[in-house]
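Complex shown without one protein chain; remaining protein chains in place.
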Amino acid sequence: MSIPLNWFLVVAAGLFCIGLYGVLSRRNAIGILMGIELMLNAVNINLIAFWRYLDPARLTGQVFAVFVFAVAAAEVAVGLALVIAIYRNRDTVVVEEIDLLKE
Amino acid sequence: MLVSVLVFVFASLVTLGAAVAVVTNKNILHSAFYLILAFVGVAAIYVMLEAPFIAMVQVLVYIGAIAILIVFAIMLTRRLMSKDMDQKNAQWIPSALGSLTLFVVLGWIVYTAGWPAQEGAMPAEPISQLGQDLLTTYLVPFEIASVLLLAALVGAILIGRERETRSAE
Partner (left out) sequence: MKEFFFNITWIIPVFPFLAFLIIILFTQGNRKLSHSLSIGSMVLSWLVGWGVVFSAVATPHLGEHPIHKSIPWFETGTATFEIGYWIDPLMAIALFMVPFVCLMIFIYSVGYMGYGTDEVDPNYSRFFAYIALFATGMLGLVISENLLTLFMSWEIMGLCSYLLIGFWFQKNYDDPDKITPRQAGLKAFLVTKIGDLFFVLGILYLYSQAGTLSYADTLFNHEFLAHLAETPALPIFGGWSAASAIAVLIFGGAVGKSAQFPLHVWLPDAMEGPTPVSALIHAATMVSAGVFLVARIFPLLNIVVELDHHNPTMALIAFIGAFTAIFSSIVALAQNDIKGVLAFSTISQLGYMIAALGIGAYVAATFHLITHAFFKALLFMGSGSVIIGCHHEQDMMEMGGLRKKMPRTFWTFLAGGLALSGFPIITAGFWSKDEILAHAWHEFLHYGTASWPFFVWLLLTIAAFLTAFYTARQISLTFLGKPRSQHSEHAHETPNSMTIPLILLAFFAITLGWVGIPEEIVGQGNNFFHNFVGHEYAATPLSIPVMLLSSGLALGGLGLGWMVYGRKPLVAGQLDPLQKGMENIRLGWLYKAMQKRFYFDEIYQAVFIKGSIKLADLFYNIDYNWVINPIVNMVGTITRGISNIFNKFDEKVIDALVNITGLSSVKLSDLGGITDLKVVDGIVNGIADVTGWIGENVLRPIQTGKLQNYLLIMLISMLAIIGIYLVY
């Protein structure tokens, strides 16, 4: 293990924050979804890195990563279906115009 | 040693660079392609962490399924987002500042926390061990995940489906 754990964690943190910025600043709903995917990837890097460095004997970290994959797949399927449904009903994918919550 | 460090730095820079391109590129379709590049970089990082199975699943699920789905969705909804439209919303500056702050805080935490590194050997066959674990220790979460996927599948079809009745009303 030549590379310190910290490096992986910092890369993951960077990826997470970039994804977060995407979620917060994108106008396109699909852009937001892409940001979420980046954040989930960052989480997975953390899980795998912790597994490898802190407890390699048990595979808990990998198991968790697999679940994150499943959840991400589910999330993106439903999310994109929502985007398309909204697009169809309201003719927009710009999140700022989707503000029914206010009413 | 040096080689692995170089590979790691390269993979990380590719990942982060591609990620930045994902969130800043004006053309949303290009963003999606950069997203694929970022996923590849993450897969490389998994390989460096000696988790080849996870890396392969990353390629299959994220690139093979999720990224393609995203590209599809972009193409289906493309008519409305012209290329020269501003892709940033009004709050992008506070968002950037907030994200940057979070990164600094996280980085600081990472460097000050002492991680209790444990010495332990990896299982001889991690992949079959993983399969064993999934079907024994983690059986219930595993089943729940499958139910979740099924629910997401049904939900996605139901939401995305064209409603014929709407026009009749």
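Each chain carries a letter (A and B) given by its place in the written order, and its residues are counted from 1.
As a working rule, a contact is a pair of C-beta atoms (placed from the backbone, for glycine too) under 8 Å apart; a residue touches a chain by one contact, two chains touch by 3 or more.
These figures come from a predicted structure and were not determined experimentally.
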Residue of B:64, B:98 or B:123 in touch with the missing chain, whole complex considered: B:98
Of A:9, A:23, A:48 or A:66, the residue in touch with the unshown chain: A:23
For chain B, residues in touch with the removed chain: 89, 91, 94-95, 98-99, 101-102, 105, 125, 127-128
Residue ranges of chain A at the interface with the undisplayed chain: 20, 23-25, 32, 95-96, 98-103
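Just so we're on the same page, only the chains that are shown with their structure count from here on.
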Of all residues in chain A, those that touch chain B in their complex: 2-3, 5-11, 13-22, 24-28, 30-31, 33-35, 37-38, 41, 44-45, 48-49, 51-57, 59, 62-63, 65-67, 69-78, 80-85, 87-88, 91-96
Residues of chain B that touch chain A when the two form their complex: 1, 4-5, 8, 12, 15-16, 19-20, 22-23, 28, 31-32, 35, 38-39, 42, 45-46, 48-51, 53-54, 57-58, 61-62, 65-66, 69-70, 72-74, 76-77, 80-81, 85-92, 95-96, 98-100, 102-103, 106-107, 110-111, 115-118, 120-123, 126, 129-130, 133-134, 137-138, 141, 145-146, 148-149, 151-153, 155-157, 159-160, 162
